[in-house]
Each structure stands twice: as C-alpha cells, then as structure tokens.
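Shown here: the complex without one of its protein chains, the others still in place.
Our next item is chain A:
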Amino acid sequence: MSVLFYLGAALIVIGALCDLFGALGLLRFPNFYVRLHAATVGIIGGAAVPLFGVALLALGADFLPNRYAIAGASFVTGVTVLLASPAGSHALAYAAHKAKLVQRPEIDHLAEVRDDD
C-alpha cells in the first residue's frame, strides 16, 4: 500500500463530505439556481472526485487483482461524469431561465439572452 492508496482514500472521504454538503444545500438553499449549485457540488465533489479516488486507490493497492482494469474504468467514468454534469446543470438552469419558471433571481445576467430569442 503506497501513497496512492492513502491519497485515493482521502479523495473518497472528501467525496462523502461533498455529498453531505450537497444534500444539506439541496434542502436548505433558498431558490432553484443555488440549489442547482448544491446538486452539482454533490455530483462533481460527491461522484467524480471519489471515482478518481477509487482509481488512485486501486493503483496503489498491490494486493488487488486486475487493479489496472478497475483504475481505468473508474477514471473513464469519472471523466464522463466530470464532463456531463456541468453540461446538464447548464441545460437545466438555461431551460428554467428561458421558461421563466424561477421568479427569484435578484441579479439576472441572462436577461439580454432572453430578449434575443
């Protein structure tokens, strides 16, 4: 068990904390956009980071059979989540803004976009 093992384990713990904070934020934050931010914290911090952690942990675990396969699969899944989640959040926020479903935002940087369409 090398440094990689402990580094990976630490990343997994960070992921658990991010999941907890994401869940808390999803429950307690006031409006849709900030809640979306909390959800994204839960996905990036709580899914992508632990997946990279699993990859490092598997690389560092000498006793594990097929550890390169596990590390590779985790890494690819982590990259996919890392790419897909921001795009999904962006699409959700854009759609909510365009449909004028959220009345609360005090600062509206997308107002000019709405006027264009």
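Annotations
Here, a contact is a pair of C-beta atoms (placed from the backbone, for glycine too) under 8 Å apart; a residue touches a chain by one contact, two chains touch by 3 or more; residues count from 1.
Here is the rule we go by: contacts and distances are computed from a predicted model.
UniProt records the chain missing from this view under the protein name "Na+/H+ antiporter subunit MnhB", selected from "NADH-quinone oxidoreductase subunit N", "Na+/H+ antiporter subunit MnhB", "Ni/Fe hydrogenase subunit alpha" or "ABC transporter permease".
Within the complete assembly, A:A87 is the residue of A:V3, A:L27 or A:A87 that touches the hidden chain.
The missing chain lies against chain A, touching residues 66, 69, 76-77, 79-80, 83-84, 86-87, 90-91, 94.
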